[in-house]
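Up next, subunit A:
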Amino acid sequence: MCRLLTDYLLQLPVIFNFFKMKNIFSIASIIVVLSFIIVSCDVIEPPFTQNGSGTTPTDTVKRKILLEDYTGHLCPNCPGAAIIAHQLMDLYPGQITLITIHAGYFAKLVSPNYMTDFKCTTGNDLNTFFGVDLIGNPNGTINRKEFNGSKIIGPDDWPSKISELLTLAPEADINITKNFNNNTSTIELTANVDFFNDFQNTIMISAYLTEDSIIDYQKNNDPLVGAVPEIADYVHMHVLRAALNDTWGDTLSANGAIAGAKYSKTISYTITNSNWNKNQMHIVVFIYDAESLEVIQSEEIKLK
Partner candidate 1 sequence: MKSFFGILTFFAVISLTAQNNTVPTVDLKKPDGTIVSSDSILNNGKPIIISFWATWCKPCVKELTTFAEVYEEWQEETGVKLYAISIDDSRTFPNVASFVNGRDWPFDVLCDPNADFKRAMNVNLVPHTFIIDKDRKIVWQHTSFTEGGELELIDLIRKLNSGENINE
Partner candidate 2 sequence: MNKFFTAALLIMSMTSVAQNVLQNAQIHGDFQTDFQYYMADSAIGADTIPEKLLSNGYLNLMFSAGNFSAGIRYENYNNVMLGFDPRYKGSGIPYRFASYSHKDFDITVGNYYEQFGSGMLLRIYEERSLGIDNSLDGIRLRFKPYKGIYLKGVIGQQRFFFDKGEGIVRGIDGEVNLNELNDKWSGSKLRTTIGGSFVSKYQPDKNPIYKLPENVGSWAGRITLNYGNWMLNSEYAYKVNDPSTVNKMIYKPGEALFASLCYSQKGLGITLSAKRIDNMNFRSDRTVTGNALTMNYLPALTKPHTYTLLAFYPYATQPNGEMALQGQLNYKIKKNTTLGGKYGTDIAFNYSRANAIDMQKVNDSTALMQPGTLGYKSDFFAIGDELYFEDVNIEVSHKFNKKLKGIFTWAYLTYNSDVIEGHTDGTFYSHIGVADITYKITPTKSLRLEAQHLMTKQDKKNWANVMLEFTMAPKWFIMAGDSYNYGNPVKSKKLHYYTFGFGYTKNSSRIALTYGKQREGIVCVGGVCRNVPASYGLLVTITSNF
């Protein structure tokens, strides 16, 4: 064996002879290879994080992105997604409207610790329509907008997609006036929408009710996020509870909108579920294009 190897080594000059034969082509290929190697590598030096170009809150009208995070209390990878959503809310204060939708396989009830039902009709409708849990959890939609042929975006892609969208100017402004009767648990809200751009298609308006700070079990497999395999006192935030005007909302303007025009809609709803803590609830209002389903602007206010 050793003798054969030394034979090989002695024959190396033959290989170099070959390169002399196909001179031009071999030089060209070497240049191509080297240029590949030089340009095709980015090695990042620490620190790896940056205090990205976030925004500071001012009084001017800002574009607000509707982020819907599809999750479930049996989904061990989902707490990580909630962390990314809150990182974005800190980076872009007031510009992210977050709704957490519990639906699908990982939201089902399993005794003894997972018997709380976080699902609701609207959440189930949205999950079935967008087919999220068949793709997997955690996953989300950003303004229900399509990117590269898909509306379902993974949590690690939320920062890039959201920061790109936030560079665009706002297209509408939603001002909400609401009246909440504590005794009858009735909500009456009026949304006044100012448009800054023209829109051709029908504009729809939806209002959803969410609840914060629900302490309950959550499965988890990331020790950096919390206890493994489950967090007994996980704080569930922005849980979608109901739609005030059905899953797909009402028509705000059937013939589109003109820049500078004002449209308004009044929505009423009575809360019948006494288990919900009304002190911890928010109302999320958003308008979207009926054809593409893409959300134009959103707004959030406290219930009480």
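Rule of thumb we're sticking to: contacts are C-beta pairs under 8 Å (C-beta built on N, C-alpha and C of every residue); 3 or more make two chains touch, one makes a residue touch a chain; residues count from 1.
Basis for inclusion: all candidates are chains of the complex that A comes from, given by their letters.
Computed from a predicted structure; not experimentally measured.
**Student:** Counting any copy, say which of 1 or 2 touches subunit A in this complex.
**Tutor:** 2
**Student:** Would you mind writing out the residues of subunit A in touch with candidate 2 in their complex?
**Tutor:** Where subunit A meets candidate 2, its residues are 1, 4, 8, 11, 14-15, 18, 21-22, 25-26, 29, 32-33, 36-37, 39-44, 46-50, 52-54, 75-77, 80, 87, 91, 104-106, 131, 133-139, 148-150, 152-157, 159-161, 163-164, 219, 221-224, 228-230.
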